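Removed: one protein chain of the complex. Kept in place: all other protein chains.
For clarity, chains are labelled A, B and C in written order, and residue numbers in each chain start from 1.
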Amino acid sequence: MASLDQLRRQVWEANQGIYRAGLVTMHSGNASGIDRERGLVIIKPSGMDYDKMKPADLVVTDLEGKKVRGKWKPSVDLPHHLYIYRHRPDTGGVIHTHSNHATALAMLGRSIPAYLTAIADEFGDEIPCAPYVDNIGDHIGEAVIAAAGRSPVVLLANHGVFAFGPTVAAAFKAAVMVEDVSRTCHLALQLGQPKPLPPSEVKKWYDRYHSTYGQNEG
Amino acid sequence: MASLDQLRRQVWEANQGIYRAGLVTMHSGNASGIDRERGLVIIKPSGMDYDKMKPADLVVTDLEGKKVRGKWKPSVDLPHHLYIYRHRPDTGGVIHTHSNHATALAMLGRSIPAYLTAIADEFGDEIPCAPYVDNIGDHIGEAVIAAAGRSPVVLLANHGVFAFGPTVAAAFKAAVMVEDVSRTCHLALQLGQPKPLPPSEVKKWYDRYHSTYGQNEG
Amino acid sequence: MASLDQLRRQVWEANQGIYRAGLVTMHSGNASGIDRERGLVIIKPSGMDYDKMKPADLVVTDLEGKKVRGKWKPSVDLPHHLYIYRHRPDTGGVIHTHSNHATALAMLGRSIPAYLTAIADEFGDEIPCAPYVDNIGDHIGEAVIAAAGRSPVVLLANHGVFAFGPTVAAAFKAAVMVEDVSRTCHLALQLGQPKPLPPSEVKKWYDRYHSTYGQNEG
Partner (left out) sequence: MASLDQLRRQVWEANQGIYRAGLVTMHSGNASGIDRERGLVIIKPSGMDYDKMKPADLVVTDLEGKKVRGKWKPSVDLPHHLYIYRHRPDTGGVIHTHSNHATALAMLGRSIPAYLTAIADEFGDEIPCAPYVDNIGDHIGEAVIAAAGRSPVVLLANHGVFAFGPTVAAAFKAAVMVEDVSRTCHLALQLGQPKPLPPSEVKKWYDRYHSTYGQNEG
């Protein structure tokens, strides 16, 4: 069983990572991770400069959002993270960004079809865009879960991106990759209408990526 | 009461910040701050390399623009900063940039509607674009104040951006955020026509952001 | 005869180079080099962070893809590298990326005409785009070789870029330059229809570049 300090380090690295990768600006966005055994979530504090944030600044809460440890207030987006953790028991990390290209497509309410082998690899299907919802109660969490399917990323119309995965590192990878493929798709859509890969082709890439790719045997 | 040296440091950091954030190029742009109690303004010198500028190079003037301290000439945009300080007593910092995406929208004379929850959060309404004015007398300052409303940023047609706020740090945040949301909006506008959030939705985000966000109690 | 350690260093530098140049994201892409005398290929491991990869992490295989040295699994794209090495005996290095601008044109199935003197210099003709192929067997290698002609780069529809050259450094230069000219071409194509240079003009630039340019006598 990993220690809470290890999770704290992972969440801090993910928050630093989305900042250095240009997925967030000033105080926008946030990353969290969950310790399922202890029932604790670690998340970025609200409105804090990324480049001044230290691991000790992160906030620890329980699954109802009650602060357990930390001197700062947690991100105002904490309820959305918690909703995802409660409704997707396979989730270990959640990241929220307003990354420019993904959010631009979300501003138009557009899902991203599997135009690229990289989309097939990572997402296994089109990347869904949930309709606009306000910030009251669980509206955002509900919209994300309703739209997700097996995609590790949901775009939120007029708002931004939620990415998640079995680990904080997996959520980070999904957050980076959705911006990268959104950028390539946006560039192509400016010049013409690309053709999505048919589902049978998408499956070939997804299956290979999720069986033989990386250093773990499939 | 903060010392003048603290303000000098803040103004220097804001000038370094707009340079490192890519909001200014070569010698374009400038940041200033005001010490209301002493009636003194600190501003970037004219035509100086950002990466060679030291805090001691900044110029101190009174509210009529008379140099009080410093070996260099102040920015030629000093009169516009002073005009804003005189007409908006709640202003502690002013920043001028030609940041690319915001200026591109300004080149077309376009205000930026509240297409994004991030615009609602930070600006509370559409970000106004003032009509083109020349560089004579107070024309620029007048145009900025006439267009501002409660927005902390005004675009100036065919010219660039003025951002301001209760502190130098707040002006800096507004200058960074207007470029960020301009970039996302520009990307969306290339592909289609996004729908602005209705005023009732904008209010929800603005009110939350200005009450519960960050580390100060609302 | 260069040592295998020198080649290992070159391949590591090319992998670092494509990452620092922004041509690859997270785990996408890979660079390899061949030692023709020893019949050995050195390639990036599958799914490894670029910024944590050390030269010793690279994988050494023979020309049939059998691992000869290394603790990690090789890139899943190894078969495509090997196919190119077998069918182009003048090739010393191969690089695969999903670099955004080149891949956006590939997403539309577009070859890149010689719109620029820089394209004439480096590529000597239009940069070809091969049709979409799946990831089975040698389909990708075959598509690349069939489309290449004398171009050191082939775009693969809905997928990305393969670049190659007599050395690993030459493949790296081709991978960087195709993204650079794709970016400029994309920018122009957003605003209008540029005219390609006629073949007689392309020849002038290509011949000069390949005779008098650089520090080696033509």
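Going forward, a contact is a pair of C-beta atoms (placed from the backbone, for glycine too) under 8 Å apart; a residue touches a chain by one contact, two chains touch by 3 or more.
Remember, predicted model here, so these are calculated numbers, not experimental data.
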Wait, the hidden chain, what does it touch out of the ones we have here? B, C
Please pick, from C:Val11, C:Ala102, C:Ala130 or C:Met177, the residue that touches the omitted chain in the full complex. C:Met177
Could you tell me which of B:Gly124, B:Gly141 or B:Gly160 touches the chain that is not displayed? B:Gly160
Sole contact to the chain not displayed, among B:Leu4, B:Ala21, B:Leu40 or B:Ala104: B:Ala104
With the missing chain put back, which residues of chain C would touch it? List them for me. 115-118, 173, 176-177, 180, 183-185, 187-188, 190-192, 194-195, 197, 201, 204-205, 208, 212-215
Given the full complex, what residues of chain B touch the hidden partner chain? 25-28, 45-48, 72-73, 76, 98, 100-101, 103-105, 107-108, 110, 132, 134-136, 158-160, 186, 189-190
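Note that in this section only the chains that are shown with their structure count from here on.
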Would you mind checking which chain's mean C-alpha position lies nearest the centre of all protein C-alpha atoms? A
Between chain A and chain B the C-alpha superposition rotation, given in steps of 5 degrees, amounts to 90
I'd like to verify one number: the distance from the centre of chain B to the centre of chain C, where each centre is the average of its C-alpha atoms, in whole angstrom. 44
Residue ranges of chain A touching at least 2 other chains are 190
